[in-house]
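Up next is chain A:
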Amino acid sequence: MEDHHIEGKDSWIKRGWWLILLIIASFLAPTVLSEFYLSVLCEALVMSLMALSFNFLFGYMGQLSFGQAAFYGLGGYTVAMLLTKAHFNFWLSIVAAVLVAALVGLVVGIFCVRLRGIYFAILTLAFGQLIFTIVFKWHNFTGGDDGIQGVFPPELLKSPIAYYYFILLVFLVSAFILWKIIHSPFGHTVVAMRENSERTEFLGIHIAKYQLIAFVIAAAFCGLAGAIWVPFYRSVAPSYLTWIKSGEPVMAAILGGPPIFLGPILGMFVMTFFHAWVLGFTVYWPVVMGALILAIIFFLPGGILGFAQEKVRQRKERNHQLQKK
Partner candidate 1 sequence: MLLETQEISKEFGKLRAVSRVSLGISKGDIHAIIGPNGAGKSTYFNLITGYHRATSGRVLFKGKEITGLPAYRRCRLGITRSFQITSIYPKLTVYESVLMALLSQRKVTLTFFSPAKKFFREEVWGILEDVGLADQASTLGDSISHGDKKRLELAVTLGTEPELLLLDEPTCGMSLEETEVIMGLIKKLSVERGLTILFTEHDMSVVFGIARRISVLHQGALIADGSPEEVRASEEVQKVYLGGST
Partner candidate 2 sequence: MLEVKEIHSYYGTSHILFGISFGVKEGEAVCLLGRNGAGKTTTFRSIIGLTPPKSGSIQFRGKEIIGKPPYRIAQMGIGYVPDTRRIFPDLTVRQNILVARREHKGAIWDLDRIYSLFPKLQSLETHMGTQLSGGEQQMLTVARTLMTNPELLLLDEPGEGLAPLVIKTMEQQLGEIKKLGLTMLICEHNVGLAINLSDRAYVMDKGMIHFQGTIDELKKHEEVRKKYLMV
């Protein structure tokens, strides 16, 4: 084990160079990108955070939530309402948004974690749609169909570039925290529940409790994603809570490769930039997305990264066999 550890440290720099490069590149991005593509990049980062939190449940715990948009939207609405109606402090509004999403996640989670597989997916979808309906129909409180306009960030973050750095920082810190959680004893337990929940229960783990904690964590990060997006976009609308929105992280995760940490981020970047590009010549984005989903399911099982990993593994195996001979 000692050897393994040393080797691990040594190769971290070797293996992590491209990640460092990516982070440096993302800090330099505003100097080269047009304002339009900078905003697309912002959206990609925010949605990637949502996709990461979704994948914490899906890729690691093995539970597919089809209601994450509700938490994303709740985060957005909380910030919007606190800023426009209560003229609350910006930073505290963000914190409040995370808390609201986590709290609603707790209530919804209590019901949902009792179920598995497809039943969990239906129930999260149903609860998500319920929250959507409440927001949509509660006209005098949430603005109903019109949503809430005129949500402004503080002076410090007024410029798109400043806000981009804010989003980038929140994204990097959140991604790092999620990465830490996944590799912690708690994360190990979550993965073990996915692999064999019966075995794990007989090791003394109260399955429902751990699923609930994971659900709340995911809801909180989704809320955070919504909360930082709305002041950038200056408005929030009920469409943030629909199941079409919930479908996006599902698709990003499957596109990128669910069992891989960076998979959903890659998936979301591909989707967001593709979206921006497609909108240039047609308004029928959903049909394109639908076709894309089917294409991935049929031709790229395992997602982009999963597919690449499998290819690398096959090549290694082949080399290995050649060496043997």
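We adopt the following convention: a residue touches a chain if its C-beta (ideal position, glycine included) is under 8 Å from a C-beta of that chain, and two chains touch if they have at least 3 such contacts; residues count from 1.
On the choice of candidates, all candidates are chains of the complex that A comes from, given by their letters.
A quick note: this is a predicted structure, and the numbers were derived from the prediction, not measured.
Colleague: Would you mind pointing out which option among 1 or 2 touches chain A in this complex?
Modeller: Spelled out: of the options 1 or 2, chain A touches 1.
Colleague: Using the touch definition from the top, list the residues of chain A that touch candidate 1 in their complex.
Modeller: Answer in residue numbers: 1, 4, 180-181, 183-189, 191-192, 195-196, 198-207, 210, 213.
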